[in-house]
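Down below is the structure, laid out as structure tokens.
Missing here is one protein chain; the remaining ones are kept as they sit in the complex.
And now, subunit A:
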Amino acid sequence: MTHRTDIRFILNGTEMSVPDVAASQTLLDYLRLNRRLTGTKEGCAEGDCGACTVLVGRLTDTGLVYAPVNACIRFLASVDGCHVVTVEHLSGADGRLHPVQQAMIDHHGSQCGFCTPGFVMSLYALWMQTPEPTEAQVETAVQGNLCRCTGYEPIIRAAVAVSRYGTPASDHLTTERETMTARLQSLQSDERLVSGPEDDLSVIPSSVDDLADCLLAYPDATIVAGATDVGLWVTKFMRNIGPAIFTAHLNALKTIDHQDTTLLIGAGASYTDCQDALSRHLPHLSRYWDRIAGWQVRNMGTVGGNIANGSPIGDTPPVLIALGAEIVLRRGNARRTIALEKFFVDYGKQDRAPGEFVETIRIPIPGPNTLNAAYKISKRRDEDISSVAVGIQITVEDGRITQSRIAFGGMAATPKRAVAAEDALQGQIWSADVFDAAAKALAEDFAPLSDWRASAEYRMLSAQNLLRRFFLEQDVATTAAVQLETA
């Protein structure tokens, strides 16, 4: 079989063809060290501060889509076939400042200036999508951007004012859209790419079937979807991830569909990709979703990856287990479907054989008799890892609880169902006392750990109280009284 060997993409206006790309080569280092595009900054190298934000444009099933991402934990190989836009590309050919830049200047949006290019890029992406955002939309768009100087107020003021400086219709990413689409189409290939040194090989499969083949050929390869976790293996632990198989370009792995009462999410769909389907079919997850990391990470990270990496504090497993989700695992052409809760065997151990990958997540769409909720507790409300997360699904018929599924993250070595609490609810009459009993039963289900995110005592107490909150929220009279963010 012949393989491509050069990563090809468009950097700002220029087509790049880079041979011999190691799997662990990050986009940020490439930009700063190889191209001397120093406007993109390294603040944390873990996807939390946003100083390295760039836009990546990719051809999807619906056309060319640009999204802000963290260059620090993005691998160069993963931008094959993409358009990478850095802050240097914003000013026009005449040197005039971009509307976002001018708004930031006029509102005193920079002080030390180090976070500023990253903010400019996030706000640029927001303006293209939502030219006249509300403050809340701006806050969501910059969850992944830290500023330590301004206190954010002037940045928010700038962001809501950008449309007064110009419209996206006249922006060059809009006016050059067709040309760029054609240029990117010419870079697409149906040939597998294998690049980089033997000990840090990059593999880009040509299709989902080829991915299955690649995994048979390299059964111990690192599967890199959004790289929001794997990226840190390189930047923080200095591990080489090769051989690595990159999947972010596989549109066929990102399809979101539903069959009757089951929602099917391709394992490669990013959190952002899922948002529309969730608001239609699983509205209780909409707000929860917005609290997963920051925008850049939601654009990169995938639900499949969040599951497959097996973390006990992943945001999606508890809420998906509560919904009764299943996953489809594929090896070669063989597929098997298992309940998601069975996938998490133990800390760091999942039911995934070498060469196997998560292909689809199957989520039963809740029926009309079910009450669903998802809660997350973290030290900081947004862009934080949960200390406790819970998904709850309760079926009530004629005032009696006929079924309950409650799954917690952060309470054990794996995402896990609260069996004793579920039993305490099973068959009982809907009442505060019953939920109180369920809350108390959590002490039988879990013996949480103390760490820097939370103490064991706090984890247990807040977990118990989340069940009490669930009860209170279902009563129209008390709903508003228990929700901090009703405004």
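Definition applied: a residue touches a chain if its C-beta (ideal position, glycine included) is under 8 Å from a C-beta of that chain, and two chains touch if they have at least 3 such contacts; residues count from 1.
We take it that contacts and distances are computed from a predicted model.
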Chain not present in the shown complex, as UniProt names it (candidates "Transport permease protein", "Xanthine dehydrogenase, molybdenum binding subunit apoprotein", "Amino acid synthesis" or "Cytochrome P450"): "Xanthine dehydrogenase, molybdenum binding subunit apoprotein"
Residue touching the undisplayed chain, where the options are A:117, A:266, A:391 or A:409: A:117
Given A:181, A:395, A:426 or A:465, the one touching the chain that is not displayed: A:465
Touching the absent chain when the full complex is considered, from A:154, A:243, A:305 or A:448: A:154
Chain not shown: contacting residue from A:45, A:211 or A:361: A:45
Missing-chain contacts mapped onto subunit A: 29, 32, 36-46, 48-49, 51, 86-88, 90-91, 97, 100-101, 104-106, 108-117, 120, 138-140, 142-143, 145-156, 235-236, 238, 377, 379-385, 387, 451-455, 457-458, 461-462, 465-466, 468-469, 472, 478, 481-482, 484-485, 487
